[in-house]
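The other protein chains are all here in position, but one chain of the complex has been omitted.
Then we have chain A:
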Amino acid sequence: MSIKLRDLIRSVRSCKTASEERSVISRESAMIRTAIREEQEQFRHRNVAKLLFMHMLGYATHFGQLECLKLIASPHFPEKRIGYLGLMLLLSEEADVLMLATNSLKNDLNHSNQFIVGLALCTIGNLATPDMSRDLATEVDKHLRSGSPYIRKKAALAMARCLTKCPDMVEDFVERIVSLLKDRSHGVLITAVQLMSCVCEIEPEVGKGSFVRLVPSLVRLLRNLLSMGYSPEHDVSGISDPFLQVHLLRLMTVLGEGNEEASEQMNDILAQVATNTETAKNAGNAILYECVQCIMTVESEEGLRVLAINILGRFLLNRDNNIRYVALNTLGKVVLQDSAAVQRHRNTIVDCLKDPDVSIRTRALDLIFKLVNLDNVEGLTAELLNYLVVCQSENKSDICTRTLGVVDKFSPNERWRVDTLITLLTIAGKDCDDRVLSASSTYIASSKDGVKAYAVHKLVKAMRDDDGTQEGLLIVAIWCIGEFGDMLLNPHTSENGVSYQALEPLNVISEVEGVTKQVTCTNAIRQRALTCFAKLTVRFAHCDAGVVQKLRVLVNKFKASINLELQIRACEYSNLIVEGGSGKGSLARMPVVDPKVAGKKSLRGSMSSGGIDAGAIANSSIPGGGGAVGGGQDVGGDLLDLLDLGGGTPAAAPAAAPTTNQSAIQTAQSTDADLLSDIFAAPMPTPSGAPTVVPPAMGGGGGGGDLLGDMFGGTPAPLAPVAQAPAPAAMPPQPPVVDMFAPQPVAPAGNGGTTANPTFTAFSKDNLTIEFETRKEDLSSQSCEVVATFKNSGSADMTGMNFQVAVPKYITMEMLPPSGTTVPCNGGGNVSQVVKVTNTQMGTKKLMMKLKISYTCAGAKVEEMATASGFPVGY
C-alpha cells in the first residue's frame, strides 16, 4: 500500500544511519516500481512527488521518467503540474523520452488556461532540445504577444532557450524581441533584457546590429527607474528594482563595448547612476558595481573612468568583505587598461593580503601579480614573500612559480634577483617546483663572480639554519657549493654591507655531510651531495691532503648505498677522483647556460616527459656533462634535449626517458638504445645549433661527455660512440661508466626495429608500387600498424593520390592522413600513410584488405583495385 509523501519524508528523517535510510528508500522505490507496473493511476502523481524527494537525496529515479510523461498528458492541473516539475528535475536534455513530450507541450501551449501555458513555457525554457526548439519556436513566439505579462515574461526566457539551442533562428525573431522593450511590466522587461543579452552572446553580429539602436530606449528606461520615486511594487531597500537596473547596465555594457556612438549616448546616465546611487545597502552597491564595470568596458569619457576607479577605491576601504571582494575582482579586470589609476590603491590592495578571508587574499594576490612593474617590483615582491610564509601550502607552489615570473621579468639587478630567489627557497623550498630550482641555479651560475660568492655564502648560511625540510633550498645550495665551493674559502662583503667570514674546507664538507645524515634527506639531495663531494675534490685540490682524502671517503661511502643510482655514481666518481685520475676536466665548472634557453627547455621537458623529477637541475642547468656529473638518470633526457636544440630529431623518445631515481641500469640501457636509434635515424644534429650548451671541457672526460662530444663533432659512423667509449678505459681499473654504454653495439641492431618489421609489396602496377610494412608493439596484441609506402618509378608525378582500404567485418581500422598526395617521379621521394588495424579474430582469421587507389598521372586519371592478403603469419 502506498504511503503518503509526508510519511516517507518523516520515515527518512527518523533514520539514524545512512544504511537505514538506504533501506527505507529502496523499499519505497520497489513499491513505486510495482505501482508503475500495475498502472495505479490514482497514486501516479504522489509517486512522482516521492521520486522528486528521492532524487534530491541522490538516489536513482530513472524508472519514473515515463510516469512524468503520463502525468503531463493528464487533464487535471495538479497532476500536470507535478508531471512537468518531474520532467524538469528528473530528466536530462539527452533523455530520449523527452521527444515524446513535444506533442504534449504543443497541446499545452495552445491551452486556454494561461497557467497551463505558463507550465509548458517554463518546461521549454528549462529543457528544450534543439529539435524541440525548432518545432516549438513559432508557438513560443506567438506567446510573446500574449495579453498576459505572466505569459510574456515566460515566453521571453523560453525563446532565449530556443535561440541558444538553434542560433540560426535568431534572425527570424530578432525584431519581435525588440518590441518587447516597450512593455510596462518589470517582469517582462527584465526577461526581455536578459533575452537580448543572450542573443548578443550567441550571435554577436546580429544581436548588436539590431539592438544598438535601442540604446536610447535603454537609457530612458534606466532614467525612469532612477527618477521614479518610491513605488512599493518595485522597491528593494529604498531602490527601485535593482535587478532590472543591473540587467539594463549589463546589456548596455555589451552594446557599448567598442562602439563610440552608443557609449556617448550612455555617458550621462552612467554618470548619474555612479553619483546618485545610495550605497548604504547591498542593492545599491550591486548597481554601482555593475555601473563601474559598464564604464570600464564601454568607450566612456576619461572623467567617468576616474570616477569609476574611485568608486572601486571606496569599495576597497569598505568594512564589508563582499564589497571588497568585488572591488578586487573588478580592479583585476581593469588593471591592464588603467594601470596608473589602480596603482594608486596599491597599499590598500597589499593590505588585503593580510585579510583572514581566503577569497579576498586570492583576489588580492591575482591583482598584485598584475600590478608589478619595474618601479615597484622590490616592494611588492617583499610583500609576496611575506605572504608566502603564511599562505596555505597548497597555493605555495603556484605563488613560487608566479614570483619566478616576476623575477624573470622585472629584476632590477643580479644581486636582488639572487637574494629574492634564495629567500623564496628558504621559505618554500619544499613546495616550489623544478622550474624554480633550475632557474635559481641558472641565475646564480650566470651572475657575476661577486654575486656568485655572495649567493653561495648566503646559501650555506640558509642551509645551516634550515631544519632539513626545505628540499629545494638544499638541492640548490648543495649544487652551488659543489660548483663554487672554492669561493667559500674567502671572506666576502657585499655592496649592501653584509659580510661573510671565510670558511674552512672541512667545515664546508661537514655542512653538506650533515645534511645527508638527516632523516629527512631525500635521494635527490643525496645525489646532489655526492656530486658535490666529487666536485669539491677539484675545488679544494690546493688544500691539504686531508681534505681531499675526507671527500674520497665520503664518496666511497655511497658505494654501499641502498640506492642503485647512488651506488653506480659513487663507483664512477671514485674512479674519476683517484690520484692522477682524469676527473679534473669533467668535474670543472659547468658552462653558463642562457636562462632563456634553459627555461624554454625545462618547460618543454616537463610537458613531454611528465615532470623531470628532482633531476631538473642536472637536466636544465648542467646539460652536456650529464653522464659524468649530473644525476645519471637524466642522461637520456639531456641528450634528447641537446638533440632537440640542435634541430635534430623530433622528441620521439622522451616518453622512454626514465625519470625516476629507481631507474636502474636496464632503463639506462634502453634509453641509450632508443637514443642511438633516434640519432642514427635522423640526420646528425649540427653542433652550431647549440653553442651555449656544448661543453667545452670534454677532453678526457667521462664516458657520457665523450659520447656527446663525438655526436656533436658530427662523426657520422654509427659505431663511433662505441669506439670512443673505451677511451676512459685507459684509466685503471675498467670504469663502470662503460657498463652503461655496453649495450651500444646492440643499439644499431635494435634500430633495425624499423627494418626488421615484415614488409611486402601489396600492389604494383603502372610504375606505382605500394609496400606494406607491418608493425606490432606486442606480438600477442590484436592491433598493429600498417605503413603503406607509395613509390613511383615512372617519369611523371602522380598527383591527387587517394588511397582507400576496405576490411572484413572482424577487422576494425583507422586511417591516418597521408604524408602527401603527390608521389614524385623516378622514385624521387615516397609518400606514406599509416593504417591502424585491429584484427578481432587474430589467430583464426588472417588480416585482409581490399585496396582502391586513384591518382592522376600525366593528365590521365587512374583508378585501381587490388586485394592485399600477403600479411605475415600472426597478424
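Following the convention adopted for this analysis, contacts are C-beta pairs under 8 Å (C-beta built on N, C-alpha and C of every residue); 3 or more make two chains touch, one makes a residue touch a chain; residues count from 1.
The definition used in the following text is that contacts and distances are computed from a predicted model.
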Tell me the UniProt protein name of the chain this structure doesn't show, selecting from "Large ribosomal subunit protein bL9m", "AP complex subunit sigma", "M-phase phosphoprotein 6-like Protein" or "Coatomer subunit zeta".
"AP complex subunit sigma"
Out of A:Ala30, A:Met56, A:Leu374 or A:Ala806, only one touches the absent chain, namely A:Met56
Selected residue (touches chain absent from view) among A:His45, A:Lys208 or A:Lys396:
A:His45
Which of A:Asn126, A:Ser146 or A:Ser446 contacts the chain that the document leaves out
A:Asn126
Residue in contact with the excluded chain [from A:Phe63, A:Phe243, A:Phe369 or A:Tyr875]:
A:Phe243
With the missing chain put back, which residues of chain A would touch it? List them for me.
4-6, 9, 13, 45-46, 49, 52-53, 56-58, 60, 76-78, 81-82, 85, 88-89, 92-94, 115, 118, 122, 125-126, 150, 153-154, 157-158, 160-161, 186-187, 190-191, 194, 198, 233-234, 236, 241-244, 246-247, 250, 282-283, 285-286, 289-290, 321-326, 329, 333, 356-360, 362
